[in-house]
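Okay, so here's the structure we're looking at.
One protein chain omitted, others in place.
We just call them A, B, C, D, E and F in the order they show up, numbering each chain from 1.
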Amino acid sequence: MKIFKQGILLLLFLLLFWVLLTSIDSQELIAGGVIVILLTLVFSRKAAVFGDFQITFKSLIYSIAYIFVFLAALVRSNLDVAFRVLSPKLPINPGIVKVKTSLNSKTGRLVLANSITLTPGTLTVETKGDHFYIHWIDVSTQDVDLASQEIVSKFEKYLEVMFG
Amino acid sequence: MADILYNTSAVLALIAIILAAWRLLKGPNVADRVVALDVMTIISISLIVYVASIAQRVIYLDVAMVYALISFIGVVAIARYLERGL
Amino acid sequence: MAVFGGIITFVGSIFLLLGALGIVRMPDVYNRMQAGTKATTLGILLFLAGIAIGHIECMCIFRILILILFIIFTNPISSHALARAAHHIGIPLTDKSVTDALAEDESEKEEAIS
Amino acid sequence: MINGIIIVLGIIMIASAFMAIYMRSLLSSIIAAGVISLLASIIYLLLAAPDVAMTEAAIGSGLTTVVFLYAFNKVKGRGEDNHG
Amino acid sequence: MVNPLYLFIIALGTGFLLSLIDKLYRSVSLILFYATLTAMLGIAGQWLVEIMRGMEAVVIYTAGFQAPYSINLRLGMEEAVFVFLANLVGLLSAIYLFNKFRHSKVNAMVLFLMMILGINGLIMTRDMFNLFVFMEITSIATYALIGINRNTESLSAGFKYIIAGGIASSFFLIGTIYLYRLTGTLNIDSMIASKELIAGNAGFIALFLALSAIVIELKPFPANGWALDVYQAVDSGVVAVIATASSAAMFFVIYKLMPLLNITMLDLLAGIGGITFVFSNLVGLKQKNAKRLLGYSSIAQMGLVLTALSLVMKGSCGIPPKNLLIIVVGGLFLNHFLAKAGLFWLAGLFKEQDTDKWSVIRRNPLLLFIFGSFIFALVGLPPFPGFWAKWELILYLAKSGQHFWIFTILLGSFLEAIYLIRWLISVVKDTVEQEVVLSFQKILPPVLFMIGLYNAGFLMIINYYSFNPLFFAPLMVAAFFFGIDWLPTKFKGIFTIAVIGAFAYHVVPQLDGIYQIFAVLFLGGGLIQLIATLQASGKRTGFYPFVIMMFLSLGILLKSETTLQFFYAWELMTVSSFLLILRGGKARNHSLLYILFSLAGAYFILTGFAYAFAAAGDINILSITNITAYSSVIYTFFLVGFLIKTGALGLHIWLPGSYAESEDDVSPLISSILSKAGIFGMMLVAGIFGKSLFGKIEISAALGWLGAITALIGTLMAIFQEDIKKLLAYSSMGQLGYMVLSVAMLSHLGWISALYMSFNHLFFKALLFIAIAGVISRTGTRNMCEMGGLIKRMPYSFISVLIAIIALSGVPPLSGFGSKWLLYTAGIERGWYLQTAVAFFASTIAFLYCYRLIHTIFLGQPKPKFKEIKEASLWYLIPQYILIMAIMAISMFPNLIIEPLAAAVNNYFSTTIDWNGYTVISSLGYWNGNAVMYVTMGVFALPLIILILTQRRPQLVKQFNIVFAAERPDRPETTHVANNFFAPYQKALGFLAYPYATRFWSAVSEWTQTVASLFRQIYTGNGQTYALHIILYVVVLYFISGGR
Amino acid sequence: MVKRFLILLVLVFFVIMLLPLVSDIQPQTELNPLAKKYVKDGPDELGSANLVTSVIVTYRGLDTLGEVAVLFIATAGVGFMLRRRKGSKTNPQKKRESSEILQTGTALLTPLIFLFGIYIFLHGHLTPGGGFQGGVVIASAILLSMLSFPQSEINHKILNAIESLSGVLYLVIGILGIYLAAGFLDNRILPLGDFGRLFSAGAIPVIYSLIGLKVGSELVGILDSMQRSDS
Partner (left out) sequence: MTLVSIIGFVLIIVGLWGMLTQNNIIKIIIGFSIIDTGIHLLIVSIGYIKGKTAPIIDSVLLKTDAVNQVVDPIPSALVLTAIVIGLAVTALMLVYAVNLYQRKQSLDINDFEELKW
């Protein structure tokens, strides 16, 4: 069942990718279909990560919401960093802090780490079990929980729904 | 108007490349250079897309995709090399 | 439309420039990475989007979309991998740094082993 | 415009070439050499040769660098490459 | 007919499949590998046969488009030959490497296949860029294969190779792309058609760059350090392919591009080749490592081939006569190809590659034969293709007036001969040995290539020169004698005599004039002397084949109708005599000197023939007589060549050693017969060109002086010898001086005396040498002062020597008197009083050594250790007495011989002597051999009888007992009367006998060695420096070629 | 120092020598006849929209075969020169594990990169790229897995089989050209199809696919031998 699910998901992803690449054309679809099915067969066992996606309506909503949250964070982070770069004094207060996450699925953790990396002044340096080590350009707290609150939680609640 | 904006953007991107090249030159250590390389390739992708737009060829974008892919793998490879995981 | 795209592109290029400036100005590798990954990711995102909008007739929107997704997905991974490697081989944080939780944990672990 | 891009890229390429030659750390040299190829592939695109650009990016910059890295893995007491 | 594309297809297909199959079954992949190589060879062979039969050259288009639009291949005559050879060497090398392939990864086989594939492509393709691709395929496969031996040397050599190859291919690429830019095509044929488009500056550079890349791949002289390292370090099986097939392919590329080149570039190429040829060989002189030596030789040979091709192309405006191209370029190339591959294969049998550690070869007749054949082929001796090629090339050069090139090519050949032959000698003579690993698959390839070499040589004779079957006799009979070498000596000896007799019976009647005279001299003399060789016991392996080869080649020398035949016979004679001399126990250095001087002489003769051809337009010997232009130059060349053979002063330093150190029964053959070949040649040319002047000096007059002085110095040197054979050798030199003098007189009487002296010398010197051989065989020493009193033990030998020295010294009544009489008469008649006086003086002091011979050896007190020795073997005595009878006969009845001589000479000069019974009457007096004999016998008989009657009981005193009475000297033998016998004379005449010539030649040799070691300093072993050399080379070439 | 000066001197002369190549050659303004022919007749003759591809695969197909051979040789050579480590257990230095994020990312990206590679070589006749580029992309997908999971072994049998069979098939298609079309490597053994669509240009997509597979597996072979050899 799990394999079946991840296989289907993989297939859909690949098909979407193919269509984006080639636009819609009968010949392309035939060839693409064959290739995608072959690839799915080859990779279905290894593609456990695709099985992490939750296929529910809620997760779809959350996904869309997440995109906006993330984009907002992204813009904010960039403006922040831009400000820091441009200001002559270079106002930074960097350091590596430890945060905790409750996400279990690998994909979720990946997306979380990526999101952290792309948002204000934070950069995932290392992951160890539940803990992420984050390079923070402006360390406001060194406490694990507080830092988690500040950095992780705003993404986590969406990702928990999306990836379980 | 639009052309001027696009061209100006390209010039800015070029300046950005030069800056990244400066970091590439300065170092001081390998990781810095890799960061510079990473930034350079990303800016280069924008240049490629710009070139595609002025040449009016969609197909050039395939190059940009390969470019992005390669820069990613290149940086990961160097990183893995550095941490002795190659 | 073209002008709108142009403006977006221009903003994107400014972010690119800022990112580049960031890696020149920042004091250590990790901070440079901050500038490099963030500013440039947004920059290129905007740059590409601008061009896609500006040249909507050329059917390049899908490819640019793929490109953007790919960059958003891969760029943090490579940054992370690089940061991890840099930290592992002991490239020091800048003197301004206030803490290094990872280094502490690592050294604790080593002590425990020895 | 095109000429301008080519000149700037060319200068960076030549500078990178010197960097590749004179960097004390081999890894840095390789990175510089990779930059040459990367920029060259933009020039190819400007010269209306996307096939070449793609190949140069994929092979010249990507694969060659990786092959170099694998070779380094075997030739140097590793770790002394980290600085400089 | 199989499409030639299948050469690529099956190679690639097998390559692709091999690793897959290898995962399943090793043996299947091995079989597939060899089957593929065989199939490729089969395809190539099939095409070769078809095209040889007259099929048109085929052009293979790929992708279904005509020439400029797609890549096309061409398979014509040249391509077919090269492809066939490349695949052949590929298959054989693969067989050679069988064990390596079986035990290493399958990748080795794949790489090997790809290398061969690349070579095939290089040869066949007609597209510039495709050429580049195939160049890279070949190079990359080679780079990887170099690692088949994983030692540091081969790895570092391989890296150097990669650097050089990389630079070369970069240049080629730049050149190609600009050629494309200018001509708008990549197809070579189209480029040739639009040649005017690359006439400009840029076109020149583009072409120059592409060309220089290929030239670099051909390893031109200063820019080739990397190649030498590769040759030295890499496994033999691989190197055989690199040195032959790869180089051949590169060479063929140049051939392909030649129509694109202008005269300047052809000159440049010729220069590149020439410099490479000479300097590589020069540097090779100092080389001790066999494979590196072969490397130098390979590079040099390719340089030679390149030069030859360029010169031929240049001289004929791009459309060379086909035969010339085939013989010269094809011959040189084939020669190098087969011999070098074979030698590299041989080199692989040895662990240690020092040239003086290869002696183990001599234990194995097959190996020795292969090795010798290859060496001689490389030196350019008949019947190998290199010989014919060199001949045609020199003739062509002389005809087209490229004098400098003649010198260059012969100089290079000579240098190469030095180290190759030195190596051969060291193999035969040295005793340091090492293990060799022999196995069938390692022996088969060189054997096949050796057979191929012989075949190629004979095919060339058959196809291009209509030789009388007799001219094959020396080689064929020698080969036959090799076949029966396992028989006992006696049988072989008698058989040899019979064969020579039959040959003489066949040949002598066909000749006339001096040809016949010399035929009798050579063959008759040989027949008599060969009896002495029957004394040997055991098998005496490798003796008779050379003997018979020498005599038969002397025979055909006289039969030659063309200059080529003459030269062919001359070279055969040289090489066979060299091998005979080499058999002598201590002949190592002397035989080297001998062959080197002989080769130099042969080159002079060759040059003479070449200029004669240029002047006469024909190689018929008779046509030389019509030459008027350049006669003095031609004459001089001939004279130098022949004078070397006679050992004239200054050119004689090879002579004493070779005469003395050859085996005891070989010495007479060499001294009394072989040296006459020089006299024969001299008479041949003197009769034609004798009157020519060099400036204002009459060449013949100079020759006369040279002869006279040679006679004097030779005699003087003979006096001071302790070694009996050396004494005889110097004496021969002196005698030959007389003959030279009399030949130079260019008068009827002079020539008669020359011929007469030749016979006389034949008789007495053979007699002396054989008698002495008998003595030496019993005493075991050649030091005269260790002998003494042998008259009691060896009376018959004593008589022989006595007769001989009487005949030698020119006192009545024996034939020597007649010869001297004729000489003086002729000299006075010619008006050469001073020369005659010198000769007279020389002949007077000849008494000194004659006396010593008889006194020191036979008279005096016998040494204790020789108390019990017996008379010499009967086989020694028989020829002696035949010779004595001959001396007696011509002494008593001089007209027996003088009449035919005079008749022969009549063809050249009008007669000046008359006959009256047994009396010879010249303008100055007369001589009756009979009368002289009777009178002298009477004069001598009386004292002899008195002596015998009065000296009844001579008292015998122990030799050293006077000394023992007082104190014992450190070295008792120095007190012997015979020791340093002529010390007093040394004070008076020693300055004349001072070895100026030896000093001169050793200075030349040392200087050459110094230059060689100087030049080899450029091979620093540093890959980077080599890269710099390459670029420097290209730049310098460009500016030399007058770019701009 | 003297050496450097000498090198500089040589290079200066080299530059002087090369100068006419820059100064004497005017930029082209028009295609030369050969290129004109390719551009004019190529699309109709071979049906490939990407003219570079038609030149590479058909007009100069032998070059491409050679190119494949070169890469093949390089793979064989690299494998030949490097000794494979015997068994992964004797591995002397432990490699550092890659980070979890990288591993997850790799697992997500690999199929996509694969597909992208296939897209590139399958569309070689329509868009830039082709067998070599596609092969490199595929190889880089596997390289990415090698980077993330350094201990995992590549199945050499499959790799070899792909490499060998695609190479042999390429040759077979080439041979078919001799018999079914006008010459070796002629792509017109299959119908040319609708110009500009995927199934067009005769055998070009097939050839490029085979080249792509071959190049990909060869490059993986090179990387694999370099990774696994003794260090």
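Going forward, contacts are C-beta pairs under 8 Å (C-beta built on N, C-alpha and C of every residue); 3 or more make two chains touch, one makes a residue touch a chain.
Bear in mind that the values here come from a model prediction, so they are computed numbers and not experimental data.
Enquirer: Among the chains present, which touch the one that was left out?
Expert: Hidden chain contacts in the full assembly come out as B, D, E, F.
Enquirer: So one chain is hidden, and I want to know which residue out of F:L108, F:L126 or F:L190 touches that hidden chain in the complete assembly.
Expert: Checking each option in F:L108, F:L126 or F:L190, the one touching the absent chain turns out to be F:L126.
Enquirer: Among E:L73, E:L131, E:A144 or E:I242, single out the residue that touches the unshown chain.
Expert: In the complete complex, the chain left out is touched by residue E:A144.
Enquirer: Since one chain has been left out of the picture, which residues of chain D touch it in the full complex?
Expert: Looking at chain D, the ones touching the missing chain are residues 3, 6-7, 10, 13-14, 17-18, 20-21, 26, 29-30, 33, 36-37, 40, 43-44, 47-52, 55-56, 59-60, 63-64, 67-68, 70-72, 74-76.
Enquirer: If you put the missing chain back, which residues of chain F would it touch?
Expert: Missing-chain contacts on chain F: residues 3-4, 7-8, 11, 14-15, 18, 21-22, 25, 27-32, 34-36, 38-40, 43-44, 49-52, 54-56, 60, 63-64, 66-67, 70-71, 73-74, 77-78, 81-82, 126-128, 132, 195-196, 215, 222, 226, 229-230.
Enquirer: Tell me which stretches of chain E touch the chain missing from the display.
Expert: Residues 129, 132-133, 136, 140, 143-144, 147, 150, 152-153, 155-159, 162-163, 166, 170, 173-174, 177-178, 180-181, 186, 225, 228-229, 232-233, 286-287, 1016-1017, 1019-1024, 1027-1028, 1031 of chain E touch the chain that is not shown.
Note that only the chains that are shown with their structure count from here on.
Enquirer: In the touch network of chains, how many steps separate chain C from chain F on the shortest route?
Expert: Minimum number of steps from chain C to chain F: 1.
Enquirer: Please name the chain that ends up farthest from chain D once chain centres are defined by their CA atoms averaged.
Expert: The most distant chain relative to chain D turns out to be E.
Enquirer: Report the chain whose mean Cα position is at the greatest distance from that of chain C.
Expert: E
Enquirer: Distance between chain B and chain D based on Cα centroids, please, to the nearest Å.
Expert: Computed value for the inter-centroid distance: 12 Å.
Enquirer: Any idea how many Å lie between the Cα centroids of chain D and chain E?
Expert: Each chain's C-alpha centroid was found; their separation is 58 Å.
Enquirer: Mind checking the centre-to-centre distance between chain A and chain C? Centres are C-alpha means, answer in whole Å.
Expert: That pair's centroid distance is 14 Å.
Enquirer: Specify, in ascending order, the residues of chain F that touch 2 or more different other chains.
Expert: Answer for chain F, listing residues that touch two or more other chains: 96, 98-99, 101-102, 105, 108, 116, 120, 128-129, 133, 137, 140, 143, 227.
Enquirer: Which chain D residues reach two or more other chains?
Expert: Chain D, residues with two or more chain partners: 50, 53-54, 58, 62, 66, 70, 73, 79, 82.
Enquirer: So in the complex, which bits of chain E are touching chain F?
Expert: 3, 5, 8-9, 12-13, 15-17, 19-20, 23, 60-65, 68-71, 104-105, 107-108, 110-111, 114, 117-118, 121, 125, 127, 129-130, 133-134, 136-137, 140-141, 143-145, 147-148, 174, 178, 181-182, 184-185, 200-202, 205-206, 1028, 1031-1032, 1034-1035, 1038-1039, 1043
Enquirer: Touching residues of chain C toward chain A in the complex: what are they?
Expert: Touch list, chain C to chain A: 15, 18, 21-22, 25-28, 30-31, 33-35, 37-39, 41-43, 45, 59, 62-63, 65-66, 72-73, 75-77, 79-80, 83-84, 87, 93-94, 96-103, 105.
Enquirer: Please name which positions on chain A make contact with chain F in the complex.
Expert: Answer in residue numbers: 10, 13-14, 17-18, 21-22, 25, 27-28, 31, 35-36, 39-40, 43, 46-50, 106-107, 109-110, 113-114, 124, 126-127.
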